[in-house]
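Here the structure comes first, spelled out in C-alpha cells, and everything after it is commentary.
Every protein chain of the complex appears in place save one, which is left out.
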C-alpha cells in the first residue's frame, strides 16, 4: 500500500535520527520542568490534554486521528509528529494516515504542504525504525 | 446520553429555522454560481473537496469527524454546521459528537467556545427537526 | 480622555440593544446546555477557563487585558466583547483599553480593523448603558 | 466571461442592499470614532494602512489584488468585500478576480469556501449596482 | 533600488548555502515520495497547486506575487522562500518584492516580522547567487 518510490537513503540519516532523539529528550525534560512549576492552571491543562485522548465513546485510534488532522490544519510540526507516532502506535495504517493527510490538505490548503512533507518524512523514519513513539501521552 | 438541561424552547425558533433555510438556499445558489464560472482551478477544487470525503481506507463517518474537528479548530461556523449535519447523517451519535468537540476545544483553546455554542445549538436544532442536512456533499 | 467625535445616535440603537440582550441570553442558555452534557473533558475545560482569570500573581485587571488582546489577535468578536465588558468591570479605563487595542492592532495587522470597529462600538454601548457585562465569568 | 448561471433574483435583495448600506455607514462612523480617539499608535496605523495601497513600484490594481488574496486566506469577510470593491474600482475584471480567488482557495483550502461564496455574492451585487465601493481608502 | 546597507558577509554563508541546498533536495525527495503514494486526493491536490500558477487572465508574475503575499500573512517560511524565488525568476524586481512585503506586513502585523527577516535574507542569497529557484513548480 505504500508508494512505489522507495525513500532514498537519506544523506545525514544518522544526523536526523540524532535530532529526533534530541527533540524527544527536550520534550520530556521541558514537560517535567513545566509541571514542576507551581502554576495550577498550566498543570490542569496538561492533565486535561492527557485525558482528552483516552478511549470513550470514540476509540483511541479515532481520537488520535482527530488530533492529527487538527494539528495539521493548525500547522504545528511537533504536534503532527507526535500524533503520527501515536496513530501508528494505535494501529492506524499508512494508507489510513494518508487519508487523514488528504483531509488536512484539502481543508487547510497548500500552505499545509511543507508540513505534509515533514510528516511523511517522520512517518518513513518511524516505519524504518529510526524514530519512535513516546511512551505514553506526552503533550504534543 | 444527552444532557439533563432541556433546550429551552427558543424565543424566535421560527425566525432561526427561517435563517437556517435561507442559509441553505444561499449556499446552494452560490455554489451553482461559482461552478458556473469558467475557472477550472476553482471547479477542480470543488470536485476534489467532494472526493475527499468519499469512503476509502477510512469510512465516511471517520472522515466527516475529521472534517468537523478541522473546521472547529479553524473556527469556521458554516463549515462546522455542515460537518455536524454530515456526521449526524453518517450515524455519529451525540455522545461521539461531543468527544469530537472536546478534541477541538482542547487543541484549539477557549477561542473555540463561541463556535462550540453555535455547534451545539445547531445540533439541537438538527435533533429537534428544525434544521436538516444538505442532500449530498455541498462544500461546507 | 475619550475621542472628540461623539458616537452618532445610532439608527437602530434599540434593535442593537435587543441583539446584545439576545446574544447574552443565548450564551447563558448554551453554556448551561453544554455543561449539562455528560462530557467531562468539556466540563473541565470550562472550569479551567474560569480559573484562568482569577487573581493570582497578576491581578484581575491585567489578566482580563491579556484575555482581550489574545482575543483580538485571534479575531473572535464574541470573545472580544466579553473581555471588553470584563475589563470595564475591572476598572480598565477607555484610554487603557485603546492601548490594549493598539497592541492587538500592531501585532495582528489591519485584518484586525473590522474587529476593532466592533469592539469600539461595543465599548461605546457599554459606556452608554446599552450593553452590560455578564454576571461572573461566562466563557467568552 | 461571467458564468452561465445567472444570479437568481435574490429573495430579499432589497433587505440585502439595506444591509450593505448599513454596514458602509457603520464602517464610516466607527472609523471616525476610532480616529477621534487620542491614541497615536492607532491613528498612525490607519494612516499607514492607507499609504500601503498607494501606487508605487506596483500599481494600484496589483496592490488591491494582493490585499484581496491576503484577506481571503486570513478569512475576513469585511476585508474581502472591501478589496473586491476596490479591485473592481481599479479595473480588475471578473475573470481576473476569479483567478485571485483561485489562488486564495488553493493556498487557504476548503475553509475558504464560505468566504468565497460571500465574496462572489458581493461581486454580483456590485456588478448589479446594488452595492458600491467606498469613496477612497476606508480601512477594510 | 536596493538598500544602502550592504549584506554583511555572513559568518557561516557556506553553511547556510549548504542548508538551502539540503532543503531543496529534501523538498524534491519528499514530493516524489508523496506523489508515489497511492492517494488520489493528495496527487490531484498537487496537480491543482501547479495549475493554479499557470498564466491565465493574470500573468505568472502577478500570480506569484499573490502566492507570496498569501504565504507571508499565513507565515510559512518554506512557502515564502519558494514564492520569492519564483517571483525573482518571473522578473519581479527587489523594489516590487518589498512592496509585496509591505502589504503582507501591514495586513498581517508585526507577527510577520520574523518571516520578513528570513524572506529578505533568502532574497539576498538569491541575488548573491547562493540560493537558486527550483526548476519548475515545486509545491511551496
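For reference, chains read A, B, C, D and E in written order, and residue numbers begin at 1 within each chain.
Simple rule for what comes next: contacts are C-beta pairs under 8 Å (C-beta built on N, C-alpha and C of every residue); 3 or more make two chains touch, one makes a residue touch a chain.
Computed from a predicted model, the values in this text were never measured in an experiment.
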Sort by label and list the shown chains the missing chain touches.
A, B, C, D, E
Checked against the full complex, the residue among D:17, D:35 or D:48 that touches the missing chain is D:48
Out of C:69, C:90 or C:119, only one touches the absent chain, namely C:69
List the chain E residues touching the unshown chain?
1-5, 7-8, 10-12, 75, 95, 98-99, 101-102, 105-106, 110-111, 113-114, 116-118, 120-121, 124
Can you list, in ascending order, the chain B residues touching the missing chain?
73, 105-112
Need a quick check: the contact residues on chain A for the chain that isn't drawn.
22, 25-27, 29-39, 41-42, 45-46, 49, 52, 70-71, 74, 76, 78-79, 139-140
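In the analysis below, only the chains that are shown with their structure count from here on.
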What's the fewest number of moves from chain A to chain D, given that each move must go to a chain touching the current one?
1
Does B-E or C-D have the larger number of C-beta pairs in contact?
C-D
So, what's the distance in Å between the C-alpha centres of chain C and chain B?
26
Going by residue number, chain C touches two or more other chains at 41, 45, 52, 105-106, 110-111
May I ask you to sort the chain touch graph into line, ring, star, complete or other?
complete
